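To start, the structure under review is shown below, and the notes come after it.
Just one protein chain is left out here, and the rest sit where they should.
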Amino acid sequence: MTTAARTGRVDRAGLAMLSPAVVILLIWSIVPLVMTLWYSFRNYNLVDPTLHGFAGIDNYRYLLTDPDFITSLINTLVLVAGVLFVSVGIGTLLAVLYDQEFFGRGIARVLVISPFFVMPTVAALVWKNLMLHPIYGVYSSMMRAVGLTPVDWLQQFPMATVMMIVAWEWLPFSVLILLTAVQSLDSEQKEAARMDGAGPVARFRYIIVPHLARAITVVIMIETIYLLTIFAEISVTTAGGPGVASTNLAFLIYARALLQFDVGGASAGGMAAIVIANIVAVFLVRAVARNLEV
Amino acid sequence: MATVELRDIRKTYLKDEIIKGVSLTIEDREFVVFVGPSGCGKSTLLRMIAGLEDITAGDLLIDGRRVNDVEPAKRGLAMVFQSYALYPHMDVYKNMEFGLKLAGMPASERSAKIRDVARILQLEPYLHHKPGQLSGGQRQRVAIGRAIVRNPKVFLFDEPLSNLDAALRGQMRVELATLHRRLNATTIYVTHDQVEAMTMADKIVVLQGGVVEQVGSPLELYHHPRNLFVAKFIGSPPMNFIPVVVETSSTESVTVRLPDETFLDVPVDGSNTPAGTALTLGIRPEHVALDEPGLAGQVEIVERLGAATLFHIRLRDGQLLVAQSDGAADHPLDSGVSVGLPPRHCHLFGADGLALAAHARHPLLA
């Protein structure tokens, strides 16, 4: 009996301490939501005041029949899934790698986690210009050096390149968490498995991966929150293009609202984003509740 | 000066009733021990007295005043936790000072008091050590010191010695007993250590499943257990139990048929147990008489404890009986023995588990 010690009737002090945070979050989550919902049924264009009044479901009809919407929806999901896959998969392997003893391990670890501290706009700019620029980029030079023709990555493979940049930003986060988790694995357990004749692969598969389940849950949850709303990277590198090839939902709504000034349409898109986020949230929150005994 | 009275105290977590109506009176200066198997509600009961848990129903009175809704610190109690619960970021002095400071006691008075208590508990050299730098026994003493400085009317202890090794536990037990005599404060002490309960208590409360099974002095419980549960729970090695059937009964005595078809006349009130009733006969190992006429069996295991020897004897009907004898007793393994069951030491328990009333009280309890 530890934390559950004072259960019982409603504790007024507890309520008083909890309520400021709860109330403020309630307002924060409900007011804009209701407003978005309201605008999504209105004709509302910031540059065209003649257009106003009730729009019914027009905004939604335009949105749902807009092929750009479907593309951006798919892009959003591909982005989330792809980056999660990379950061959890490679992150686990790297966590095991940086758990090994080797010369200068501490410094190598610091280098690996550094991208986590780099703001998205900078990450995107550096990759777009210094690394991948078809003429001046370091990678292009390297390709020329080995006799290949440089590729304009962001034009030819916009989604894959954006995903690569985002994965570079988020991989460190998962390495950081998974490494801590691997280190907490008690070495006696690893040795016992070794005594039982488990090879490195079996040890990884049956000892390390199950031990990481909780940590992986955290990685997936936190990263999903951020990946669903990736914006700066796209805005800086491709501006959603070419066409809408690398437009995700966040960028589409942004383009509607702030580039076309169509508040009604943008709000309908916002509602779609909220619905999708909630669907994902339901699954995530379930997983968290199960895995983290909150 | 403090009495504690529990009137039909109940505790419900969500839907489970954990404490099912406990009534108890604790006299001033009494040392009361709660014992019982794990999960029976000892800690819960203690924490309700402390004010750390709400009381679902019933009344708690301290010095005749109902304190159900009084803050823990205002009940005039001090508690020593099993994990010590010292403030890790404060040194020993500050740990003891915390409560006094919150109560607004002037600094000079605080200092005098803490030094006084530190002297009693031999903590003077450690006053400026953090808990992390102390041994288990020293931490325990700090926890006790923190309770004592506040001059409480009632001390509450929740298994205070269970984190110590056996030797230290023995030493602290004596220290606590000495301290109790010296402070003369009402004390409620939770343990599941038999020896602690038997040696320290003025009164033992045996709990099971949130219900009080018996309240009494240690010897009362030992010699006159009210029911089968208490008989099993108190005493180590535990009491032997043998199924028997009533042959004839009267208010004076009950004659029972043992498994080997012999008869035994036990001096207890048999007015409610007609012939043919199945009973359980209980006898403590030290009362089983080796080499006296009685049940026949074979020595299966011999445990030599030095001062005493335990013989595990397999009876003819396959049941195992433990007999305790002095350290010099000698019965080789597998040898045949006969064990006598002296009637005045036999207890009889009905199907409901209740003991049939004995006619003779134990001499120390008379």
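Note that the chains are named A and B in the order they appear, and that numbering of residues resets to 1 at the start of each chain.
One rule holds in what follows: contacts are C-beta pairs under 8 Å (C-beta built on N, C-alpha and C of every residue); 3 or more make two chains touch, one makes a residue touch a chain.
Rule of thumb we're sticking to: contacts and distances are computed from a predicted model.
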The chain missing from this complex carries, among "Mannitol/sorbitol ABC transporter ATP-binding protein", "Nitrate reductase-like protein NarX", "Flavorubredoxin" or "Nicotinate dehydrogenase medium molybdopterin subunit", the UniProt name "Mannitol/sorbitol ABC transporter ATP-binding protein"
Displayed chains in contact with the omitted chain are A, B
Touch assignment to the omitted chain, from B:Val4, B:Ile19, B:Val35 or B:Ala50, lands on B:Ala50
Given A:Val78, A:Val126, A:Val151 or A:Ala245, the residue that touches the chain left out of view is A:Val126
Sole touch to the unshown chain from A:Val78, A:Ala160, A:Ala245 or A:Val288: residue A:Val288
Considering the complete complex, of A:Val88, A:Leu176 or A:Ile208, the missing chain is touched by A:Leu176
Absent-chain interface residues of chain A come out as 2-7, 10-11, 13-15, 17-18, 20-22, 24-25, 28-29, 31-33, 35-36, 39, 94, 97-98, 100-105, 107-123, 125-127, 129-131, 133, 135-136, 138, 141, 144-145, 168, 171-173, 176-177, 180-181, 184, 187, 190-191, 194, 214-215, 217-218, 221-222, 224-225, 228-229, 231-232, 235-236, 249-250, 253-254, 257-258, 263, 266-267, 269-271, 273-274, 277-278, 280-281, 284-285, 288-289, 292, 294
The missing chain sits against chain B at residues 14, 50-52, 71-74, 77-79, 81-83, 85-89, 98-99, 102-103, 146, 150
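Just so we're on the same page, only the chains that are shown with their structure count from here on.
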Whole-Å distance, C-alpha centre of chain A to that of chain B, is 59
